[in-house]
Every structure is written in C-alpha cells, then in structure tokens.
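Sending over a structure as structure tokens; questions will come in a sec.
Here the complex is missing one protein chain, while the rest keep their positions.
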C-alpha cells in the first residue's frame, strides 16, 4: 500500500449543509488502496500561499469507477479554495496516508460528531449493513444531515442534539450507556471533537469494550517527516499521521 | 477622472497568439473614463501570493456596453492566473491610472513593438481612421498578429520583421526615416521595448517632429504611493505611474 | 483638530497623541496621504505617516526598485524625497487641511542632521516625528543607527533635544536582540516605538544572473514577514513601558488584532495599501466587528491580552 502523489480530476461537488461539501475525485491509485480511517493530503493551490496541503479523511470509495469522496467543512482559506473547484479541475493529492480502522469487529457501533462522521461513513461502507449501527451527535438538527448518508449503510441510526431538536437531548453520552447495556456491540469506533472522544472512551472502557479513536492534529507533512503531529503513546512516541490517525484508546497517553 | 476600485466581471477571453491573450471585462466606471495611454492595475489573486496587482494598458473600450479590453502576454505567475479566468469570474481592478496620450495630432504615426501595441490600439480607435497610420515591428511574422486588430482602425499598416518574414527586413527604424520623409505626420507615438523607443525617438527628434513615449517600470502600487517607478525628468523627479506612463520624449531624462 | 469618528470605541491616546482609530499608515507606503484621496476618507485613518523625509532632496536608488517575492515584496527606493524645505512649503500646507494627525518620518546621516531636521519640523501641522533608524536602503546611516543601541540612543537624544513633538523611534528587525534596542531608545526619551521596518533581503534574476534590484539588497515587507513582526512586538511589549505602534504584513482586521493582542497600542498598514488602497479604513471597520462579536467595549481591553500573565 505505497503512498502515491496523484493528479486527481474533480468529478463533482455536492452541498451537504451551509458550510459542508462533498467532493468526489478520480484517483484510482488511491481509491483502490485506501482503507477506512486513512486520509489524504490535498494541495489546494499551486501558489506559494496557501503553502501546505490540507488533510481530509476518505469518506467513501467507488472501486469500479476509481473515484473517492471527501466531506469537508469550509473553515478557512484552503477549504474555501477547495469549495470553488469545478468538475474537470485537477488537484494534487497524496494518499492513502496513515493507518485505518480495525475491521475485525462483528457488531460495531460507530460514534461520531461533526466532520468526524466523514471517515466513519467509509467505515460503515465496509461492514455488513445489518450488523452496524451509528450514534451521531450534533448541536442542533441541521447538523445531522448525515442521517441521509448513513441510512444506506447502517441498520440503525441513533441521534442526539444539544438542543433536543432531533433525537435525544444532550451529547452522545446521553444515549451511549443505554446502547452499550444492550450488549449488542463488540467494538466502538469514535471520531469527533476531542472532548467528545474523551467522554466516549471513558464510558466504553468502563463497559469493557474495545474502542478505536481517530485523532486530528495539525499536520505539516502527513507522511511522517516533520513531527508536527507527534504525541505520547504508551512506552513510545507516536506520530498521528503514520502511526494513526486511528489508535486503540489504550495506545495513546496524551491527546 | 477619479481613480476607482471596481469588481469587474470577465466577459470573455480570446487567444491572439501562442502566449498573448485578449481579455474583456465589464467595468463601466473605468470604460467610460479611461483615455488612450492610461492603464489599470489588476488583482490576480485574493491569496497572499501573488501579492501585488499587475498593470496593463487599456487596449480598447466599448462605451455603450461599459466594457474594456486588455491585451497581455503570459509572462509569469500573475498573467498565468489571468489567462485561466473564465467568463463570469470577477476580478478587482483599479483604474484608470496615469496620464494618457496627447490627442491633438491631426496626422499621427503610431510606432509599436510587442505588447507596446496594446495601448496604441486604443489610441488608434480615438483618431479618424483615414488620418492614422501604424508602423509595427516584430522578430518574425507570427508576432505581427496585430495587423488584424489594427486593420479596422488605421488607414495604413507598415511592418518590419527582424528576419524579413513579413514586411521590410530589420527593425522599425529600417522603415521609419522614409516614412517620416513623406512629411505626412505631425506627431509620432511610440510604445515598445526601451531600446526600440530610444532608437525611434532619436530619428523622430532629428526629423523635428514631436514624439510621445509610453514607459514601463516595475510598479508596486500604480497610483503614486511607493516611488518604485520614479525616474529623472527635466528639472524634477517623475513618477511613471502618475506623471506618465505617457511622456513627451523631451520630458524624461533617465529611462 | 480631530473630530470623533467610529463611535469612539476605537479612539486612543498614546502618550498625548490622540487618534480616532489605532489604524495608521506606514511610512513610504502611503505617499503623503494625498495620493489616497480618491480611495478613502483620510480622516478615517488614525494618523498619516508620511514618506521618509531628509534635510536635502534625495533622488533615491537607480535601477529596479521593487520586486515581488512570495507573499511579500522587496524595495530599495532609497529614501527618495523632495527634502524638508519642499515638504514644509508645498506638502504640509495641503496636509494641514486634513483633520488627522500627521507623523513625519525622518532620516539623516548623523545624529546632528537628525537634530537639525527635527528642529526644522517643529512647526504647526506636524503632530509627531518618527525617527527612521532602520532604513536598509541607504548607504550612510540608515540601518547602521538601528542595529547598535549606542548610536540609536545618540539619534534619539538629538531629536528629543530639538523638538516639542511626540517622538516615535522606528526599530529595525535586522538585529539579534530587538528588546535591547527598544529599551535603549526608551531610556533615551523616545515617547513610543514603532516596529518593524523591512527585513533585509534580496532576489537574483536567474536569466541575467545578477541581483534584480538596482541597489542589490532591499527591504522585505508584506505578509511574509508578519510572523516576525508579531514576535518582535510581543517581545518588546514585555520589556518597555512606552506605547508600541506595530506593523509588518497587516492585510486585514484579523492581522491587526494579532498585533494588539501582542501588545501594540496602534498599528500601521504598509504594503497592504498597494493591494488595496482602502485597506486602512476597511481594517477599522473589521476591528469594530470583532469587538462586537467578542463583547469588547474599548480597544484598550485587548491590548497585550496574549502576553504572559495577563
């Protein structure tokens, strides 16, 4: 699974919400090798500024057509440029990068919030629909446009919103303990804001289930060269970009 | 004729030669006030790089539709970005800038080379067709694609090429003395590479005719604030961007 | 006389120099201000700092004087200016009509010359003197005064002895320890410091295989140097007690706010004026929006807020 640099052609873009878009690109070298949880590093400009690539999780692949998807929020300059790309435009992408999720679970529960749901979408694709469930949290109903995307891939969708406008009121932890009590699941995968992940890990570990987390750190290179993403692991230093971004919750000490 | 900053919409682009394009933009504030010889300063990017605007002469206006034209050679990063713009794109333009040509001549001869022919094209538009002639020089026939553009505006086109592939063999000065000898012209306007302009001015001044030149200096601002374009005039310092770019040949000392 | 603008939330008074907004313009990038009248209302600028002025007229450097670099530009204008007599007779009368503080940036070849110039400019219509001891583009004086605390002190003392105006000393970033110089000029009586001037740089034309600029080296300005400027303001703010005017690569309100948080009481827009001649005014508006969003009642509240122990 060597990393490659490809000139990828934009197939199209889709608006998912006010500030979230889905982009599909043609890059067979990446689409045919990327595992769920891996990411790519996208060059948004050939000019000197913005200088660095922008990392995005792989949100789904189409093996046959050689395309893959990313789902991104417009945050700043780089994602703004990305949002303006049209079908036919060509961008340089490095991938696949990092290590993906463990795929041996039989009855996984996926827990996500915000753009953390992007890599989980591809993860969902990789399990049998009837075996997989997702728990998603957001501040308000409009943030959970994700249900349409997950509908096709999962047996059940559980939702929470901070304001109670959709699903259970509260954070994902308002629902998680009772879901875990059912004893249905053999592994929990979580991706989202750090406070959310920390809270989820606590509950899952207490319930005695294995838990995988996907970390996000500011990355200058994405392939292990710069150490901007390093963090403390158990007994050794880890690089989020090459040792992760997916880790077992017990592997990372400082995040 | 105050300078303005406008968000101009690109109407369209046209390929004139391998590396020369014509761009037409909608900017009534500029199209309706710009005089021949004036220029505009175009922002090619909203990013931090390229940082500075790029100056281009006004190559023609359409008063009614509120549009104007620029003709540019793809030289580097900035003009490359310009060349990739599509109809409908919006760019920020400052203009009109500088002082234009004197328009009181009755029988003008326009002498130009390279992109120096761009402002002369608008100048030609401003005289009666039957009274105006142009002398253009290039290295080889393919550089004189300009004849199609000038055909509509001038009574006669005289051409020279270094390699003799079109018109008289040699520089414009191979033809200029005999043209001047006819005694037809009352003013010469020259715009092109500095060595060409210097050679032409010498001949014209010797023939006792008034001569206007259009200078190009590296410009950081284009409106008189930075002094990067300053040069020595007779008895005073001049700024090419505000005192020029058009000068009488006798006004400038060091260029 | 300055009439209040911007609903007073941006009004500042730095050691007696009163401005409607802390957004000023950097010397050499705003001409004499008058060049910008087509684009903005000069009275909406905190203060206009004019192009570096010398005792006698100077014609500056020959050859190419500016060139773009990644997110920046180099210039070697070399203090071209019509001289102090012309300034006093021709330019100042026009500037007086604008109700905005005028800061005159001065440069000289010796402390005595700085003193002489300061005395000449100690006239009505000039609100402050900015001592340029950091111009990288002139052979004599210039940068040399700004890289050595002792000579910086001499210049400041010569100016202070000859003027009744508010005195700002403009510091060079081309030094090992900018804090040392800042403390020296504070001790010498400078009423404020401004930083940073341009960073010495150069570009080579690989076709001609020669330096691009007529003067070989030039001063780097623009967004490229902003991180250096913010760092230096942050360092100097922890050491001196006089106000700081921060500058270097400010292109929008967010950039300006970085400088306030780092400890600047006012800021100056430089190279950004070339990309957008309305920028100084736009930035004041943007700062107000930020203040609204963050519930800040007066700009003072955020000055130095990112400094340790605040």
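Order of writing sets the chain letters: A, B and C. Residues in each chain are counted from 1.
Methods note: a residue touches a chain if its C-beta (ideal position, glycine included) is under 8 Å from a C-beta of that chain, and two chains touch if they have at least 3 such contacts.
Quick caveat: nothing in here was measured; it's all calculated off a predicted structure.
Engineer: Touching the hidden chain in the complete assembly: which of A:126, A:147, A:165 or A:228 does that?
Structural biologist: Counting the whole complex, the residue in contact with the absent chain is A:228.
Engineer: With the missing chain put back, which residues of subunit C would touch it? List them for me.
Structural biologist: 69-72, 74, 147, 174-177, 199-204, 206, 209-211, 216-217, 220, 222-228, 230-231, 234, 249, 254, 257-258, 261-262, 290, 302, 305-306
Engineer: Going by the touch rule given at the top, which residues of subunit A touch the chain that is not shown?
Structural biologist: 2-5, 43, 48-53, 92, 94, 218-230, 232, 237, 242, 254
Engineer: What does the interface between subunit B and the hidden chain look like in terms of residue numbers?
Structural biologist: 48-49
Throughout what follows, only the chains that are shown with their structure count from here on.
Engineer: More C-beta contacts across B-C or across A-C?
Structural biologist: Between the two chain pairs, B-C has more contacting C-beta pairs.
Engineer: For subunit A versus subunit B, what separation do you get between their C-alpha means, in angstrom?
Structural biologist: 54
Engineer: Quick one: report the Å distance separating subunit A from subunit C, using the average Cα coordinate of each chain.
Structural biologist: 47
Engineer: Give the residues of subunit B that touch two or more other chains, as numbers and ranges in rising order.
Structural biologist: Only 48-50 qualify.
Engineer: If I count partner chains per residue in subunit C, which residues reach a count of at least 2?
Structural biologist: Only 70-71, 223 qualify.
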